[in-house]
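To keep things clear, I will list the structure first and then write my remarks on it.
All protein chains but one are shown at their positions in the complex.
Labels A and B are assigned to the chains in the order they are written; within every chain, residues are numbered from 1.
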Amino acid sequence: MADFMTNVFFVQLVNGLFIAAGIYLVASGLSLVFGVLGILNFAHGSLYMYGAFFVFTYVGFTAGDFWPALFIAPLAVVVLGIVMEIIFLRPIYKADPLYQLLLTYGLVLIFGDLVKLIWGAENQSVARPEGFEGTVTIAGSLFPSYQIFVLLPAGFLTLIGLYLFLNRTAVGRTVRAATQDREMIGALGVNVRLLYTGVFAIGAFLGGLGGAVLAPMGALYPGMDFDVIIEIFLVVVLGGLGSMAGTALGALIYGELKSFGILFVPELESVFIYVLMAVVLVARPQGLLGKKVEGGH
Amino acid sequence: MILEVNDIYTSYGLSQILFGISINVDEGECVALLGRNGVGKTTTLRSIMGLTAPRQGSVIYKGADITGKAAFRIAKLGVGFVPEERRIFPDLSVRENLEAGRKAAATPHAKEWTIDRVHEIFPVLEGLASRKGGYLSGGEQQMLTVGRTLMGNPDLLLLDEPSEGLAPLVVRDLGTQIARLKDEGMTILLCEQNAKFATGLSDRAYILEKGQVRFGGTIDELQENEEIRQQYLGL
Partner (left out) sequence: MEPLSQARAAYRDPVLWCFLAVMALMFWVPELIIYMGWADFWIIFLTEVFIWSLFAVAFNLLMGYGGLISFGQAAYLGIGGYTAGLLLKYIVWMNFYVALIAAPIGGALAALVIGYFCIRRTHIYFAILTLAFGHIVYLIAFKWYDFTGGDNGLIGIPVPDWVKDPTFANYYKFVLVITMIAVYLLWRIVNSPFGKTLTAIRENEVRADFVGVDVQRFKLYAFMIAGAFSGLAGALIMINERSVYPDLAHWTQSTQVLLMSLLGGVYTFFGPVVGAFLLLTLDADITQNYPEIWQLFLGGILVLILFGLPGGIVGFIQERDETSADDQVTKMNKLIAQFSRKTWYFFIGAVVFTAFFAILQAPDSWWISEDWDFELLSLVTWGIIPRTVLQAVVGAALLWWLLRGVRSYQLLFRWLLLAFTVLSLVLQMYLETPLSGLAIVFLWNIYCFYVLFQDDIRQAFSDGVPAAAEDAAREAAD
């Protein structure tokens, strides 16, 4: 019995990691964009959705060639993101944050219906790549091999990659400086506009990558953008807006809570997690690793 | 003349701050911008730097009109801005803060600024290289801000209230260091409430009151003009 319980515990723990890796892939881009640009991008979920649908299209065209899509789909999303940044976001960087939120919200609605027009309103799916359809046994439990060999490494590599980029490169240093004082970084001779577009492109890439990696794991449908946006908002807010490490931590907590929540309150597991997060936010409004309570905004 | 500000009017949203400010700075000079709190000293610097574009008037730097250009372009032309309240990047280490300011000089410098050279001027920063900016004392932060801007090899340095909120002893140190910069040939436009500190460093001074220039002249002229000194500086 005790053995069984340990086993269940282990399985849920790993499942929690899967959820965390998936949500982190998507949320990291949102967090980065918010940290630097100060815009909470509602349409980030749309970028994620387009990443997934681009994979669907690519795999359809090439008759099952999945791996290149992992790179090509996010790149296509980057193009979309850059266009969006230049046309819609550039004029409003100095506007009220709520104005920005409303605008990106309008974009969500447009992107959402465009997906319906382009790909139809039905559910679509992407087959798992060859060799990753089955399961692997780890410590006596079965796990889907795609999650173990693709999803977890992708999440982990993104985490490491972002860390190295931000902390070990000159551009990353500038990006970090920009999260702390945007005006000052401009006065020091950095082209802030270009930096913003670049950061938004990276954020879009991460969003698209999240969609691409998650595409074979579930159905693709119009509305998946909104399902994910609330989750990643919560993860980012829980971790602390603007804190990259906080986003990773938030994703981990979210994943494990969700995974174990299914054990205890199977019917209302999603409700359970929202409520727990609300409690955390009341106890620590700035988020787990957030620096300060927001002032006037 | 390296900098020429002609009759600029600047406002923040509803409230107009500057009403026709004209000042100029010659190469190699240190010019002080004096006045009480809220008379528009900072706004003048921000207008020059392009952080708050003036609505009217022009800013000429090295013969080129830079009015309303983006701050980063002005910075690349060789204007270095040291903001008030020591706006360092708190989560970056001291070294990273300095690195963040690094950029090529607009005109070839005899000696490019390096971290070592900044350490020469501000020796105290050397021992703090890996400490986060947010954990420095006020004086150290101020030196870091100046050092960070120097890393961009500026030809003209805009210093905004460097002595604000610092202990007298630290202010004295800072004064020596700024004087040293000036001796090395740096052109400086210095905003100060602390008139004593600023006049000790400067060749000329302007006095601002309610967004207008009330006095402009050499330090000696200012010293002789009892009335102006009493009225605007309380000295």
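Please note the rule applied: a contact is a pair of C-beta atoms (placed from the backbone, for glycine too) under 8 Å apart; a residue touches a chain by one contact, two chains touch by 3 or more.
Note that the structure is predicted; figures quoted are calculated from it, not measured.
Enquirer: Which of B:Gln16, B:Ser93 or B:Asn225 touches the chain that is not shown?
Expert: Of these options, the touching residue for the absent chain is B:Gln16.
Enquirer: Specify the residue from the set A:Leu109, A:Ile138, A:Leu194 or A:Ala219 that touches the hidden chain.
Expert: A:Leu109
Enquirer: So that we can see where the missing chain sits, which residues of chain A does it touch?
Expert: Touch set of chain A with respect to the missing chain: 40, 88, 91-92, 95-99, 101-103, 105-114, 116-117, 121, 226, 230, 233-234, 237, 241, 267-268, 270-271, 274-275, 277-278, 281-282, 285, 294, 296-297.
The rule we apply is simple: only the chains that are shown with their structure count from here on.
Enquirer: List the centre-to-centre spacing of chain A and chain B in whole Å, with centres computed as mean CA coordinates.
Expert: Computed from C-alpha means, the inter-chain centre distance equals 42 Å.
Enquirer: Give the list of chain A residues in touch with chain B in this complex.
Expert: 170, 173-174, 176-177, 180-181, 183-193, 291
Enquirer: Within their complex, state which residues of chain B touch chain A.
Expert: 49, 51, 70-72, 75-76, 81, 83, 87, 89-92, 96-97, 99-101, 103, 148-149, 152
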